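Below is the structure I would like to discuss, written out as structure tokens.
Note that one protein chain is taken out, while the other chains of the complex remain in position.
We just call them A and B in the order they show up, numbering each chain from 1.
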Amino acid sequence: MFAFVLRRLAVAVPTLLLLIVFSFVLMHMAPGGPFTGERALPPQVLANLEAQYGLNDPLWQQIWNYLYGIVVHFDFGPSFVYPDRSVNQLIAAGFPVTLTYGGLSFVAAVVLGVSLGVVAAIWHNSWVDYMAVGISIGAQVLPNFVMAPLLVLVFTLWYRLLPGGGWSFTDPSFWIMPVIALATSYMASIARITRSSMLEVLGSNHIRTARAKGMPEHRVIIRHALKPAMLPVISYLGPVFVSMITGSVVIDIYFSTGGIGKAFVDSALNRDYAVMMGVTILVGALTILFNLIVDVLYAWIDPKIRY
Amino acid sequence: MVIDQTKMQSLSDRLVQDEVKGRSPWADARRRFWKNRAAMLGLSILVLVALFAILGGQFAQWSNEELDFSVMGQVATMGAPSLENGHYFGTDNLGRDLYARVVQGTQISLMVGIVGAGIAVIVGTLYGATAGYVGGRTDQIMMRTVDILMSIPYMFVLILLLVMFGRSMSMLFLGIGLISWLDMSRIVRGQTLSLKNREFIEAARATGVSSFRIIIRHIVPNLLGVVAVYATLLVPLMILTESFISFLGLGVQEPLTSWGALISEGAGTMNYGTLWQLLFPLFFFVITLFGFFFVGDGLRDALDPKER
Partner (left out) sequence: MTKLFATTALIATLAMPAYAIQPAEGETLAENQTYTYWLLDAIKSLDPAKNTDVEGSDALRSLFEGLMIEDASGAMVPGMAESHEISDDQLTYTFKLRDANWSNGEPVTAEDFVYAWQRVVNPETASEYAWYMELMNIENASAVVAGEMAPDQLGVRAIDDKTLEVTLSKPTPYFLNTLSHTTAYPVPRAVVEEHGDAWTQPQNLVGNGAYTLASHNLGVEIVFQKNPEYWDAENVLMETVRGVTVNDNNVALTRYQAGELDRVQIPAGQFPRLSEQFPDQAVSVPYGCSYAYVLNLSEKGPEALKDQRVREALALGLNREVIVDQVLQGGQRPAYSWTHWAINGFAAPEGGMAGMSQEERMARARELLAEAGYGPDNPLKLQLQYNTDDSHRLLAIAAQQFWRPLGIEIELNNVEWKVHTDRLQNQDFEVARYAWCADYNEASTFLDWFRTDGYNSGKWSNEEYDRLLAEAATAEDTTPLYQRAEEILAEEVPAVFVYHYAKVDMINPAIKGLPRENLLNTWYAKDLYRTAE
């Protein structure tokens, strides 16, 4: 197990490196640079700016300097577009926000999704089941860029219950709509997966045995069925986490939460090379970490799997 | 929204077993599939939507780009769905016929879904089959590469690609397709490994058939079940991805449109009394995704029956 974790971490380094080089090259190939404005800059000014940010070095040199800065000083450089902020500051400001509503959405999606799935499986083919399936399919396909403005309309304009946007770490009323908008479709997917996997487990031999022994139904479910039924759900959690970070673009756009999703899209559009690289590396690292956690969790639940 | 990999694995195990027992899974599966009511409903929806995309244009009284000057500027009052002026689905904010635009958006979205899924399936199958068949070091390297690629945040890369190379249809197809061949390649590799030492492959190898021909002629056909199910489930994912890209303003160019673009336009104006602009494209979007889910699930259940 330990060796497995180590091996996976060893792969992480070349992965990140590949990601950095790829994004770096892609970014610099794009037409327009961070200083392309409405009016062309005087050559002297442009030369100074490029020298200031090291853009006149050869590309390999730039990549090298960039990596050096990260490894040695943990410095991701200055933002090209927000001159008074460094990338570290921008990420330090945006990431906790994304992590907060992302984390809450994640928990909400898993808890509600699993509950809904289990309930539907237990009362298989009853109206509860049909309702649960209906809800989960509907919720799965409603794009969150439809849901988000709808939520603002309903909760902010019509019922005046929640603030229509903004962010505060202390006031949960700012968290509710982002979490609903982000969690719903994942909740639905998790519910579907849980339901079908639960049904499979409930039909299996060892559950029949447990029932035959006269074990009460709730104990059968909690003690014997839930754990194996969770396997497919767990393998789904890695992708969920990653798409939640990506999906946070929509949340940041509609709810002005100031997270890193919007920061990424903006940095790509503004050619803010440093911010874009910073966010890409962050999300890449998180993806690797999360896939690892999921694999470890998987192995822990399913002893058949050996690495 | 993701394909349930565990079930895909179970399906592929099952198909290999059947093959081992020398029994074709197809005849039974077909029977089971026709009996599956949800799958049949899904299939009929898909057929209808496809007909709508292909023939819908015949019934349009306006093209997808013409401006109706009598409606323009007063869309909320004059642009509602109406049989009289030929705007069956109403008009968009500029006074363009929404019916014609939904037909055309359906074509694009279906195309993106199918081509994207197609690319993913082709790349994934060939890659997985090659890795599994060749084995050894090549297999090791190829599968490590997949591990590495799996840790890349793809949506980010796709956004970068579209920003860098400009928005174009081919970039969209390619970008979306390249996102999701990785899981496919893993499943296919596993199945190839089990197929590889079977007699008919050994026989082919003994008679000197080249590796490439063996993969194409003998391995790939035997993967068809998994591939078909995977592709069906992949299409809705591709459509969803495209809608997200359109929302970011990186989708197809005007005057062309797609469901994602139409829905995101409609969602913007939902409070301005022009709700049809959201509901019509959303309706087609939702039922099509349902259709693909039902058919995909149905196919899988048919090929991999379990007591439920």
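The rule we apply is simple: contacts are C-beta pairs under 8 Å (C-beta built on N, C-alpha and C of every residue); 3 or more make two chains touch, one makes a residue touch a chain.
Fair warning: this is a prediction, and the values are worked out from it, not measured in the lab.
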Subject >> Candidate in contact with the missing chain, chosen from A:Gly117, A:Pro149 or A:Pro178 >> reply: A:Pro149
**OP:** Give the residue, chosen from A:His28, A:Arg85 or A:His124, that touches the chain omitted from the document.
**Re:** A:Arg85
**OP:** Would you indicate which residue among A:Gly117, A:Pro163 or A:Gly278 is in contact with the undisplayed chain?
**Re:** A:Pro163
Subject >> Residue ranges of subunit A at the interface with the undisplayed chain >> reply: 30-33, 35-42, 44-49, 52, 78, 81-85, 90, 93-94, 148-149, 152-153, 156-157, 160, 163-167, 252-254, 256-258, 262-263, 266, 269-271
Subject >> Hidden partner interface residues of subunit B, rising order >> reply: 65-67, 69, 72-73, 75-76, 93-96, 163, 166-167, 249, 253-255, 268-269, 271-273
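Following the convention adopted for this analysis, only the chains that are shown with their structure count from here on.
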**OP:** Starting from the mean Cα coordinates of subunit A and subunit B, work out the distance between those two points in Å.
**Re:** 23
Original post:
For subunit A, which residues count as touching subunit B in their complex?
Top reply: 11-12, 14-15, 18-19, 22-23, 26-27, 29-30, 137-138, 140-143, 145-146, 149-150, 153, 157, 185-186, 189, 192-193, 196-197, 199-200, 203, 231-232, 235-236, 239-240, 242-243, 245-246, 249-250, 264-265, 268-269, 276, 279-280, 283-284, 287-288, 291
Subject >> subunit A contact footprint on subunit B (complex, rising order) >> reply: 1-2, 4-7, 144, 147-148, 150-153, 155-157, 159-161, 163-164, 236, 240, 243-244, 247-248, 260, 263-264, 267-268, 270-271, 278, 282, 285-286, 289-290, 293, 306-308
